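Apart from one protein chain that is not included, each protein chain of the complex appears where it belongs.
After this line comes chain A, so read on.
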Amino acid sequence: MQQSPLQDMDAPIAEFRAVTKRFGAVVAAEGLDLAIRRGEFLSFLGPSGCGKTTALRMLAGFEEPSEGEVLLDGQRVDGLPAHRRPVNMVFQHYALFPHMGVADNIAYGLRQRRPRPSGAEIARAVDRALETVRLEGYGGRRIWELSGGQQQRVALARAIVNEPKLLLLDEPMAALDRKLRRDMQIELQGLQRSLGITFVLVTHDQEEALSMSDRIVIMRGGRIVQVGSPRDLYDAPRDRYVADFVGKSNFFPGRIEGADGAEARLAVAGGQVIAGRPRRAFSEGQAAVASIRPEQVALLRPGQGVGLPVRVLTGIFLGEHTEYLVRHEDLGEFLAHVPRQAEAAQGRFAPGDEAIAAWPEGAALILGDD
């Protein structure tokens, strides 16, 4: 059947279908179902050992799934060796060839093509790639003459020069210092937009995932928990695990007192009741948690509003806002982020101060606690 080009563009560039990967008794990935969209920036996010790298390596062809199918551009590729997949990877420690110079490293992929491109073509492509990663004139350097950040750019250039259908990045910034990492993140994002190549990034740094990705895949113990845009995951986490992993949140455990589709009431410690949006169906008496983001919590001077009376324990200045740790008699300790403007209006709180904590209606999410 002939497919129209338009349909083609909508088809996923890569897919996992019920993919499970076992290493002996260890289940590294279980029942992965995922469609990677053409041209998107997708991140796998999760704690150490949750199977992120394994998922990436199955796309690259370094691991074969124990069960299920892996598709690239609509074609089944499980069983296809790595060197025959139109996919390139940026390795965590770059894996640059130490016995070759920068230019030869970048030209490596092009030199493997059959028919082999001419020397002039290769030289031109290498120059263009060096320019893309802002390393003009570094072609003649040896690998060990480069800084960590420069090596990373070479690794990137070595991959993108092949114009892969999918660029895989396994914690590419783990070895860089914070400032450099931030710069690289911005650059990488810009690069992805301008090249139009689909990027798949593995990271356990939530900030990195949030700031760069179109969509994030949250993983836990080899399974996919939730897939969504950073905003989706932040505003509508599926459960406590996601809410905890994406951004900071305050959690108040309790039992469901009553629930309909739009609102659930959670009885928490000391007879307090928190009302919020339920993220799934609950029955009465079921254990759940209320999740409230710190920036949703306002701190007021006593008498200036209604809310929970709290005592300020500590305040940490974080630039655009101050993070206060406060304590409520029944609910215990939780965080409140007070923006600069609010602080300018009502002054700073000192440890020991009495305050009123309040959040707007609908700020709380009622989540399954598992």
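Keep in mind that, in the parts below, contacts are C-beta pairs under 8 Å (C-beta built on N, C-alpha and C of every residue); 3 or more make two chains touch, one makes a residue touch a chain; residues count from 1.
Here is the rule we use: contacts and distances are computed from a predicted model.
With the options "Type-4 uracil-DNA glycosylase", "Spermidine Putrescine ABC transporter permease component potC", "Oxidoreductase" or "ATP-binding cassette domain-containing protein" in hand, the undepicted chain maps to the protein name "Spermidine Putrescine ABC transporter permease component potC" (source: UniProt).
Among the residues A:89, A:156, A:225 or A:288, only A:89 touches the chain that is left out of the figure.
Across A:60, A:236, A:342 or A:358, the single residue that touches the chain missing here is A:60.
For the chain left out of this panel, the touching residue among A:112, A:147 or A:314 is A:112.
Between the chain not shown and the residues A:162, A:192 or A:213, the one that touches is A:162.
Looking at chain A, the residues touching the absent chain are 60-62, 81-84, 87-89, 91, 93, 95-99, 108-109, 112-113, 142-144, 158-159, 162.
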